[in-house]
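Accompanying notes for the structure given below.
A single protein chain has been removed from this complex, and every other one stays in its place.
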Amino acid sequence: MYSEVVMDHFTNPRNVGEMEDADAVADVGNLSCGDTTRIYIKVKDDVIEDIKFKTFGCGAAIASSSIATEMVKGKTLDEALKITTEEIVDALGGLPPAKVHCSVMAADAIKKAIENYREKNKED
Amino acid sequence: MYSEVVMDHFTNPRNVGEMEDADAVADVGNLSCGDTTRIYIKVKDDVIEDIKFKTFGCGAAIASSSIATEMVKGKTLDEALKITTEEIVDALGGLPPAKVHCSVMAADAIKKAIENYREKNKED
Amino acid sequence: MKRVYLDHSATTPVRPEVVEEMMKYLTDNWGNPSSVYSRGREARKGIDEAREKIAHLLGANPQEIIFTSGGTEADNYAVMGAAFANQKKGKHIITTSIEHHAVLDTCKFLERQGFEVTFLPVTPEGIVRVEDFERALRQDTILVSVMHVNNEVGTIQPVEEIGRVCREKGIIFHVDAVQSFGKIPVNVDELNADLLSISAHKIYGPKGVGCLYIRKGTKVQKLFYGGAQERRRRPGTENVAGIVGFGKAAELAIKEMGEETEKLTKLRDKLIAGLQEKISDIKLNGDPVQRICNNVNVSFKYVEGESLLLSLDMKGIEASSGSACTSGSLDPSHVLTAMGVPFEFIHGSVRMTLGRDNTEEDIDYVLEVFPEIVDRLREMSPLYNK
Partner (left out) sequence: MKRVYLDHSATTPVRPEVVEEMMKYLTDNWGNPSSVYSRGREARKGIDEAREKIAHLLGANPQEIIFTSGGTEADNYAVMGAAFANQKKGKHIITTSIEHHAVLDTCKFLERQGFEVTFLPVTPEGIVRVEDFERALRQDTILVSVMHVNNEVGTIQPVEEIGRVCREKGIIFHVDAVQSFGKIPVNVDELNADLLSISAHKIYGPKGVGCLYIRKGTKVQKLFYGGAQERRRRPGTENVAGIVGFGKAAELAIKEMGEETEKLTKLRDKLIAGLQEKISDIKLNGDPVQRICNNVNVSFKYVEGESLLLSLDMKGIEASSGSACTSGSLDPSHVLTAMGVPFEFIHGSVRMTLGRDNTEEDIDYVLEVFPEIVDRLREMSPLYNK
């Protein structure tokens, strides 16, 4: 039911892990619906220099996190904010209709991490 | 669905035909329900000396007529009157439940022929 | 003994190509199509491909095809489903007096549930009149169900015209295409059908599989409840092998339809002409022209249908009859009755339906033995006077 790209990202997820010295962290989703994602970002000169994720969720959720982090790595924050669920699904070579909602989490988590970063830096 | 006895009597019906010099004739059944039988008898000394039938009806009806005429041939009228549908069905080696009503006609026709005969001879 | 099967409207042999496809799904690809991984996916693929094939052949979208356990379930799903789902709009249904029991008895059930049903009469040739249909239409008519081809006398009904009127008035139109699919073109748009039933075992596929076409947007209530199969419209683990066989059978039927029709029409006409020439007091039941290519339904005076069938069977010829005695019930064919066939002909009716294995020699053989059989039975009949 999943494309080869999904299976590749599920089997060998890119950017999975934690980040000790993250500039911002964000959690989205909640356990009661069975899906949560955490994104760590490291920002330099308004560019996402490094990004890590952790995901508790189905294959589509894990693959979406993996490919989305790849897509925004090296992008400016403004560019990264523009990433959409459609682009993630396309990059994955499509997802079964019932699974599309699982990839929303990845885009949301990245946005939230950037917002957190900007909030924090405004405060400083 | 039919026993071998039924098929034998259907294929080679005994006593089928007309009788020019019958002592009595009887018709039972009616065409609108799709089944009619005519019985001819020749009686001598209160015994059925000869008997013929004609049947318009299903395989069970034809076989019942055939075997019933066999069963009463040579019997006295009183004996012949005692013949029952059950005996006919048994002699045929059984009939499918939905077909039992078709064999009622044979017993009825024989009875009616005997009655007609007695009625006629009373009048004389 | 020579065997000639002439009951193809009752059922057909499963084609070897169909059996072969089915075997794959009984042996290797036995997974549950609802299972998410490997083995399930193979089974799912088989179903999806069959669905695409059948949808394509009907001019429909795959999502509009729901597999069922046969023509009977499809007919019930259509008629009950549309009636119950739309009863707020009205409770009047129109059908014909010559439908298959799967539609007829469902309509009678609906009458007991408070629906009103008009059973349209037919001409003596067994065809519904469009005028009668139009006169029967009411403000509260929610459903019209008319068969494409009658299973007993083979008459082709004016479903295009009726469908056009239904479409104009926004009334749901169901077509029982069990006897037409594979023999004449069946296209859901040309027929203006919102619902359409087919059955696999009438087109050289397996028994116990069929489908209902449900036009997008048509409101129908489910027949029964359970798992999420068939896009939540028909629950139960799918008969995967049967569905795959159905797809294959449908594909082959349509591919060969042109030449088959031509061949069967010839054989049919030869059989009818031969019987009429050789046997007296014979009547062809059903319109001679507006008639499906494989149907011969004839009646003989002074002969009872079941003993005729039995005699034919003893000569290796398998056919069926509308006589009361054959059906096991006590009533003769409701179709011949609705056509007003006189009772002395109704009881002596025999239906012979041709199929792809029949040959000219088969017909010659039938024409050779048939007259003797009729003669013999007439000799036994108290009604017959030479």
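Letters A, B and C mark the chains in the order given here, with residues in each chain numbered from 1 onward.
Criterion: contacts are C-beta pairs under 8 Å (C-beta built on N, C-alpha and C of every residue); 3 or more make two chains touch, one makes a residue touch a chain.
Source: prediction; values computed, not measured.
Trainee: For the chain left off this view, which of C:V209, C:A338 or C:I373 is in contact with it?
Mentor: C:V209
Trainee: Identify the residue among C:K2, C:K45 or C:H101 that touches the chain left out of the display.
Mentor: C:H101
Trainee: Of the residues C:D194, C:E238, C:E251 or C:E344, I need the one that contacts the missing chain.
Mentor: C:E238
Trainee: With the missing chain put back, which residues of subunit A would touch it? List them for me.
Mentor: 2, 7, 10-11, 13, 16, 27, 31-38, 54-62, 98-99, 102
Trainee: Pick out the residues on subunit C that sit against the missing chain.
Mentor: 3, 5, 7, 10-14, 16, 19, 22-23, 26-27, 30-32, 34-40, 68-73, 75-77, 80, 100-102, 105-106, 108-109, 199, 201, 206-209, 223-228, 235-242, 306, 309-310, 313, 318, 320, 326-329
Heads up, the rule we're going with is that only the chains that are shown with their structure count from here on.
Trainee: List the centre-to-centre spacing of subunit A and subunit C in whole Å, with centres computed as mean CA coordinates.
Mentor: So the centre of subunit A lies 56 Å away from the centre of subunit C.
Trainee: Just give me the whole-number Å value for how far the CA centre of subunit A lies from that of subunit B.
Mentor: Subunit A and subunit B have C-alpha centres separated by 92 Å.
Trainee: Quick one: subunit B and subunit C, Cα centre-to-centre, how many Å?
Mentor: The separation of the two C-alpha centroids amounts to 41 Å.
Trainee: Where in subunit A do residues touch two or more other chains at once?
Mentor: none
Trainee: What positions in subunit C touch 2 or more of the other chains?
Mentor: none
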